[in-house]
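Only a single protein chain was left out; the remaining protein chains are all shown in position.
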Amino acid sequence: MTTTTLAVLVPLLPFLGAAAGLLLGRTAPGYVRPLAVLPTLTSLVLAVLVAVDQGGDQAVNAATELTPTGSVPIELALHIDGFAALVAVLVGLVASCVQIYSTGYLRDDPRYPSYAALVSLFTSAMLLVVYSGDLIVLLVGWEIMGICSYFLVGHYWETPEARAASLKAFLVTKLGDVPFLIGLFALATDAGSFRITKILGTVASGGLDHPTLIALLLLAGVAGKSAQFPLHTWLPDAMAGPTPVSALIHAATMVAAGVYFVARLLPVFEASQAAMVVLAAMAAVTMIGSGLAALAQDDIKRVLAYSTIGQLGYMTGALAVGDRGAAVFHLLSHGAFKALLFLAAGVIIHAAGTNSLAGMSRMRNLRDRVPDAYWTMSVALLALAAIPPFSGFFSKESVLGAAEHVSTGHTEHAPGAAGWIVLVAALLTALLTAAYATRLWLLAFRGHGIEAPDHGRQPLTMTVVLWVLAVPSLAFGGFAYGTLPDWFDGRDLAPTLTTSVLGTGVALVGGIVTYAAWRHTTALAVRVPLGAVAAHPEGDAGLVEAEAIASHAPAYGDVASAPDPADPGRLLLGPLHRHAAVGFHLDAVYGALFVRPVQAGASLVRFLDREVVDTYVRGAGALPRWLGIAVRRAQTGNVQTYVSALLAGTVVLAVAAVLVATGA
Amino acid sequence: MLAADTHGFLSPTGVEIAFFLVGLVTFGAALVTVTTRQLVHAALWLVVTLGGLAVEYLLLTAEFIAWVQVLIYVGSVVVLLLFGLMLTRAPIGRSPDADSGNRWAALTVAVIAAAALIWVVVDAFRTTWIDLDGAPAGSTEVTGKALFQNWVLPFEALSVLLLAALVGAIVLSRKAKADATPAADGGAAGPDGGGAAKADKEGAR
């Protein structure tokens, strides 16, 4: 089979799996699990084969035009360069892990068939985005991901949080997608084609007429999908979905799509200095804000969600300094360790019966209940905190290195201001990242108090994938940084001495400070008893998690935070904690800026409609109504009256006709 | 026509006098039919009207039609109507409310319609003359030939219509039987049997 055929099969197989799963879900439940896992695994293998075939050489391009559209042609096109090949392997790997994990996680869930089919569809859409060489085809995958995330985040739709979160995820991403669509059209109009290769050719020859406008419009969509400030608010709320879905959304598919899209079209953005600075500022605000917010969250998954936003900030930061190799490098390593973090968090929530860090910090020996999750999560957290030699270190250093390279003015791709913004924000975020990673680890695994409940061993499907993902989290960065430049633009990704020392240094400082704060506060935990566990701890993990999410707000007062004085984050953040816990009131700002004006406008329209327009309508209706009352009197129901009137009329007409005919 | 001058209204032929007298009886009987307060009498006066019409047909030399008129109308339709009157428990004797409150409107419409029609008809056919001499225009032979040579297809279509009417009558009475109340006993056989008998008659003809 040619590379093209293989590449076509990669997104197609999960799609067929999804269709078959939806069709057979009710009639043949025995086939649902194989139909969920096997197509995804096969497409992982095929993606690896495609990557091997492509080998970082010349990009594979293939296109076929289905039908003429009249204006700018839309083609089913493939464009597989090193980025696409490697990202597809990551998507396949994470999706396969998630599918295998889900068979255990949602073991007894009655809606598992539709869930698995939607995950497959989600995977297929992301693979389509990755391989597509045509922007409209890319947009199809982009929007399918949007609707799939709506369904999957709302999987526990019995809980109001999940319903609200799914709607929010859908609406916020759509808010970005509208300008995105307009941007795509503007880009295609300028370039005369939706093909990525042709667009890049146009950009290279300087044929783009409105680079800043297009770049900013596209950025809105990217910010929505990749959860960048100010459109990131859907992501923490999306934690109301099942954990495997969070892993899938955060590690490989949805949020990666935005970064990947910018990486693909980076020359378009580079054509506008303003767009690059905006991108850098967006990345910086996202990074620092999410780091602070992550330090204040109580829900273990919300900590990870904010951490995702921060790491995505790193990627957009790398893009803002014009180094897409570093961005995709971080995307790959982050995909591996973030998927691991979420899947391990799912195991921990199942074992602890709660998703609250405050609750876990009051359990002794939780780490002994889930040794697999303990060890793998430690690896992943070290990778997240960018401690050498874990993979996160190398990818993050490549971002820092790129920013430093730009800030010292060594390149013409990106403005120096963007470099400085990204560099400072990234170092600050490295500190915060290490701090919240340490806090998460200490609170979850170093708790004191009552013995953690014992529900027996976790399902094998859930623990094995943790170790599978631990391998790249541990080793991917160290082995890959030397070879990856061959696949990407060829720019060196090796860590430089200055940034390595700086980055690792601030990370260590963050970790140590958090540890000290924890030592200081942990004694308070005994005095303030807190905690609530799921009602059915023996159920499957999905059920436990749904109950934990539903009971967090009644037990701790809020979905995001807990009134826990033993929390080191509370000590570290001081007065900021209150604001950080609610995501710096951004939801309230949105409420004041958009929701309330819209509601006020709606009530104004309602008033105008009811009181003003309807008055005229009613007035216009009065005359017909009076006529109707008059005519109604004739409706006696007596058939003879009707026939009399009919015949009288007939006679009159006949006489008139005769008179006219005779000329009288 | 060519005979317009020779046949004045003031010098009627014998047939015309006979037609006029019988027509007077017919019209009078029709008037009584629609005005009498005794419902059964109305049916009986209808017999007189229909019989008078049969005589008029004979005078017009349409003898086959005349006999069909006697057989079908006088023989079966009036009997059916009498059955209907009995089955609906029509009062025997004078009933004060035989006419509805609509009668003055009805009278107005009818009189105006009659005036208009007669005016038009007389104006149009004042001078037209029917030559009744020679072979009868409606003997059984002539009518049979016309019917079975030129009108076979409509005739057959008519038999289908009669079948439909037969089925319809049965359906109507059966449905009534299905949800019949105890008060409505014995009513089902009336229209059903009547319809069947009539259909048989039509078929025989």
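We call the chains A and B, going by the order they appear; numbering starts again at 1 in every chain.
In this section, a contact is a pair of C-beta atoms (placed from the backbone, for glycine too) under 8 Å apart; a residue touches a chain by one contact, two chains touch by 3 or more.
Everything below uses one rule, namely that contacts and distances are computed from a predicted model.
Colleague: I notice the complex is incomplete. Of the names "dihydrouracil dehydrogenase (NAD(+))", "Teichoic acid ABC transporter ATP-binding protein", "NADH-quinone oxidoreductase subunit K" or "Hydrogenase", which is the UniProt protein name for the chain that's not shown?
Modeller: "NADH-quinone oxidoreductase subunit K"
Colleague: May I ask which residue of A:T42, A:T212, A:S378 or A:Q640 touches the chain that does not appear here?
Modeller: Only one listed residue reaches the unshown chain, and that is A:Q640.
Colleague: Identify the residues of subunit A touching the omitted chain, counting contacts across the whole complex.
Modeller: 632-633, 635-640, 643-644, 647
Colleague: Over the whole complex, note the residues of subunit B touching the chain we left out.
Modeller: Missing-chain contacts on subunit B: residues 1, 7, 9, 13, 15-16, 19-20, 23, 26-27, 30-31, 33-34, 39, 42-43, 46, 49-50, 53, 56-57, 59-62, 64-65, 68-69, 72-73, 76-77, 80-81, 83-85, 87-91, 95, 97-103, 105-107, 109-111, 113-114, 117-118, 121-122, 125-126, 128-132, 134, 137-138, 142-143, 146-147, 150-151, 154-155, 158, 161-162, 165-166, 168-169, 172-173, 175-176, 180-181, 183-184, 187, 190-192, 194-195, 198-199, 201-202.
Just so it is clear, only the chains that are shown with their structure count from here on.
Colleague: Measuring centre to centre with CA averages, how many angstrom lie between subunit A and subunit B?
Modeller: 87
Colleague: Show which residues of subunit A lie in contact with subunit B when the two form their complex.
Modeller: Counting only subunit A, the residues touching subunit B are 638, 640-641, 644, 647-648, 651, 654-655, 658.
Colleague: Considering only the defined contacts, which subunit B positions touch subunit A in the complex?
Modeller: 100, 102, 105-106, 108-109, 112-113, 116, 120
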